[in-house]
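One protein chain omitted, others in place.
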Amino acid sequence: MSFNSFGRIFTVTTWGESHGPALGATVDGCPPGIPLSESMLQPFLDRRAPGRSKMTTQRQEADVVRILSGVFDGRTTGTPIQLMIENTDQRSRDYGDIAQAFRPGHADITYWQKYGIRDYRGGGRSSARETAARVAAGGVARAVLAQLAGSLTITGYMIQMGELTAERARFDLSEIDRNDFFLPDAAAVPAWTDYLTRIRKEQDSVGAIVEVLIRGTPPGLGAPVYAKLDTDLAAAMMSINAVKGVEIGEGMAAGRLRGTDNADEIRMGPNGPEYLSNHAGGILGGISTGQDIVVRFSVKPTSSILTPRRSIDQSGAEIEVVTKGRHDPCVGIRAVPVAEAMAACVLLDHLLLDRAQTGGVRGRIG
Amino acid sequence: MSFNSFGRIFTVTTWGESHGPALGATVDGCPPGIPLSESMLQPFLDRRAPGRSKMTTQRQEADVVRILSGVFDGRTTGTPIQLMIENTDQRSRDYGDIAQAFRPGHADITYWQKYGIRDYRGGGRSSARETAARVAAGGVARAVLAQLAGSLTITGYMIQMGELTAERARFDLSEIDRNDFFLPDAAAVPAWTDYLTRIRKEQDSVGAIVEVLIRGTPPGLGAPVYAKLDTDLAAAMMSINAVKGVEIGEGMAAGRLRGTDNADEIRMGPNGPEYLSNHAGGILGGISTGQDIVVRFSVKPTSSILTPRRSIDQSGAEIEVVTKGRHDPCVGIRAVPVAEAMAACVLLDHLLLDRAQTGGVRGRIG
Amino acid sequence: MSFNSFGRIFTVTTWGESHGPALGATVDGCPPGIPLSESMLQPFLDRRAPGRSKMTTQRQEADVVRILSGVFDGRTTGTPIQLMIENTDQRSRDYGDIAQAFRPGHADITYWQKYGIRDYRGGGRSSARETAARVAAGGVARAVLAQLAGSLTITGYMIQMGELTAERARFDLSEIDRNDFFLPDAAAVPAWTDYLTRIRKEQDSVGAIVEVLIRGTPPGLGAPVYAKLDTDLAAAMMSINAVKGVEIGEGMAAGRLRGTDNADEIRMGPNGPEYLSNHAGGILGGISTGQDIVVRFSVKPTSSILTPRRSIDQSGAEIEVVTKGRHDPCVGIRAVPVAEAMAACVLLDHLLLDRAQTGGVRGRIG
Partner (left out) sequence: MSFNSFGRIFTVTTWGESHGPALGATVDGCPPGIPLSESMLQPFLDRRAPGRSKMTTQRQEADVVRILSGVFDGRTTGTPIQLMIENTDQRSRDYGDIAQAFRPGHADITYWQKYGIRDYRGGGRSSARETAARVAAGGVARAVLAQLAGSLTITGYMIQMGELTAERARFDLSEIDRNDFFLPDAAAVPAWTDYLTRIRKEQDSVGAIVEVLIRGTPPGLGAPVYAKLDTDLAAAMMSINAVKGVEIGEGMAAGRLRGTDNADEIRMGPNGPEYLSNHAGGILGGISTGQDIVVRFSVKPTSSILTPRRSIDQSGAEIEVVTKGRHDPCVGIRAVPVAEAMAACVLLDHLLLDRAQTGGVRGRIG
């Protein structure tokens, strides 16, 4: 498995730097005959694109995706799909003064130490722009899922930003796309807006927690040990820039629970097993139960801030770093469509893997 | 990559069920010439073995590991190392009455739905016994790390069990192996003992949080995007039975932080960069900084408990399930040596991967 | 992908040395619910086993295979199948005098140079005994193919041994198991017997060419570029000890042909396309046509011979090497069941891969 790929059957390899001519994703293993066009992918990219509101970076990127291969007469052919996004707004002059400096909390220093060379412009490969390629690939995965698992839906949203927590009692998923935060809690939007505006003015940034809810997954996806569905989801989320923690179902809180509370009891419903709770987050023993799959992850605050921080440069000199340029005050916001895309890729990959091994047959209950 | 393997160069494939004749691990990609013997591996297995204290399952398994291949004249040959552990205490009669039943919170139902067949004895492949094979493989990884990265240490310990939290101010790593909980907080041991004894008497179980501290990792291990060191560590931990959340450094708490707080400032020390804090948990942009790597994960409470829970069986009948047999009241305890083993495998794998791509050369600072 | 594994979904990892305690194969990705028992595998091992006739090595190995995992109540569970063969006749004293010597034409010198250590007893990992594990794994693959592609048959046989060539006009596949050469040309058996007896008496060995005929493959297995069915078959055969060339259909002779001759013309038959010839050997563009798949490979003569050859030892001293021990005068003979096993694994793997990507749907003709 290469360094820049994920997936087992439906594989995605992303490439490209923030300020190179282009970036993209090579998608292999896609089933044939699936309707696909650039216009089906673009809306996903638009949701992630920078410059859409005051809440995200002011870098203006059209993020127009082109399909260079693997689609013929509007349908996938089963051969690799190349998705290319050209970089159009590459103001690399902004980065000149940090070419030799290492921003604290940023990949600058580790890239340098590992490779002895790095494209410092806009963070190069470590830029959040890399996630545009993931979103494009996720759009392909969604197009396939629409054919193979029509009732499956994937919905990401913010549940926390710094000190602010969304109120689950008020959640309405239809609100998510009506505000700048992908927030299902409409009543909280004004407070979140004020809070992030203040953070920005203070030349600071803030972390976030994102949740992805996957509904309609058939039972039986995943595997018992290392190719667990939750293992692959955790890896997918942890691979997103700035993510520091991943939870399935109860997540870290499972450490406080008792077995009597945690066990999701089961009754028999008209269409099969029904669970009386979902502490497991839809996955038992690495395999989907058919319940809602619930994945959460934290995103650390952007390390590129205007407030000076102590650091060093390549020569070993001690310096103060201020990161100019156009950065997200809360990079977690734009992680929402990225996480949905990663989830789509993982779910599809496991659907294909399961089809490979079991042919999709299921053990009967009742 | 197969369903039951992990690793990219140093690969581990585990096999075997709880009540079959044996289980084990096939370790491939091990460097040649490394001193290795069964007596070097056995102590790791003994730490994980059941029946060692009242705090764990009373199943008595010798867990004796045999090296069937890949070692000659006391050194590894570079060919696959087969590690076999024979099952000796297979009281499968305990499981007869749950052959058709699905324990709530357990893999029973998903295995059945996916495969239409399962070895129900002792949980079969989903048994915590599978982790014995991981521990053996981890012992091999440690033997290699001792040669290639002599100063690297990997230490796991409990930091939480149900409602009880260890006190970091009292942590003394030398205490870990002096109590039944792998607890670095000696003063807490009596309370933890009482608490778990009570849980057990109440025919219940309880969750836990485990932390793994990796010291002495050279900077430069990992990769920028999908083969990140933190991604692979997260996947490794999430693949352990009953794990529901994984954190690196600040983990989920990163969602509350501000950028000014989170950025680990850097100064120049006599031997290179020195960090003034470690919110990152030793990994930036997927690559090790050289600081302590800090990984935490939660373990849900054992679902096999003596308190009756509502469930169904294969026929769809609604039943009450009581899991007899000999189960851990807190399976998180024995997850400690497992997590250390997984961390050792991941670190070694990345050491070899880095050697492949960069030849171990490092960008100079200063 | 590890060094000792092959396959993408149905993966096989072999382990073990000639004179260690045991060797075997870890088979992962096997579909669940497939009837499997040791008695189904043993006949394949018996066909490969040494000591069965004067035409093969006199080493006596029972080659009894044990299934240690992955099978429950007589059916596969979808979890890893561990196949172990214990070594019982390990006369390692025969090898003492070559511990420091490098046999010409043998892996001795390259193993030493690469690893700086090798198990010299019986060739260690480079022994033909490793192929016993492949044969066991191939038996598993056949058991699955019997369920998923019932009409598919895999038949290997010798077509050449040194200067002797079998006569295709006399081929009768039912003769293959009636002689010591897996020879479909019954009339040639006496001459082959005399020839090989003479070779052996002359303390020499001889090469061979083996052909594998696969009938009943559905059209559509394979992939266009690197995961071609012929690529994977070629790799599988080339990975067998001592193999130096692999051909599909016309093989090397395709270099002499004209396009007008080589194109297999197509007519429409009652059940779909029918081909008027099979120069392609059943594979076009990496994908099966449904015709007979024809794979051929050469096996070099055993390098372990009693005739002295000039060589060196580890100290660099120039020596003459005579390999005592019990060696096959024509190791190609026992490669026949090995090749069948490899073909079975590759075909099954591609059947599962195809099921993953296309769901087994086929473009209609007519």
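Labels for the chains are A, B and C, by order of writing; each one numbers its residues from 1.
The rule is short, and it goes like this: a contact is a pair of C-beta atoms (placed from the backbone, for glycine too) under 8 Å apart; a residue touches a chain by one contact, two chains touch by 3 or more.
This one's a predicted model, so the numbers in the text were calculated from it and none came from an experiment.
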Hidden partner chain, touching residue among C:A99, C:L173, C:A191 or C:M252 | C:M252
Given C:K54, C:R168 or C:R362, the residue that touches the chain left out of view is C:R362
Sole touch to the unshown chain from C:R125, C:R142 or C:R334: residue C:R125
May I ask you to list the residues on chain A that touch the chain which is not drawn?
-> 1-5, 7, 11, 13-17, 20-24, 26, 28-29, 32-33, 66, 68-70, 72-73, 75-82, 84, 114-119, 124-125
Kindly note down the residues of chain B that lie in touch with the hidden chain.
-> 9, 29-33, 78-79, 148, 224, 352-353, 355-359, 361
Touch list for chain C against the chain that is not drawn = 1-6, 8, 14, 102-117, 125-126, 130, 160-163, 199, 204-209, 219-228, 230-232, 234-235, 238-239, 241, 244-268, 273, 276, 279-281, 283-290, 296, 298-303, 305, 307, 309-312, 314-318, 332, 353-354, 357-358, 361-366
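Just so it is clear, only the chains that are shown with their structure count from here on.
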In terms of mean CA position, the chain most removed from chain A is C
Taking all residue numbers used at the chain A/chain C interface, answer same if over half belong to both copies and different if under half do.
-> same
Where the centres are mean C-alpha positions, what is the separation of chain A from chain B, in Å?
-> 26
Rounded to the nearest Å, the gap between Cα centres of chain A and chain C is 45
Pull out every residue in chain B that's touching 2 or more other chains.
-> 1-5, 14, 114-117, 125
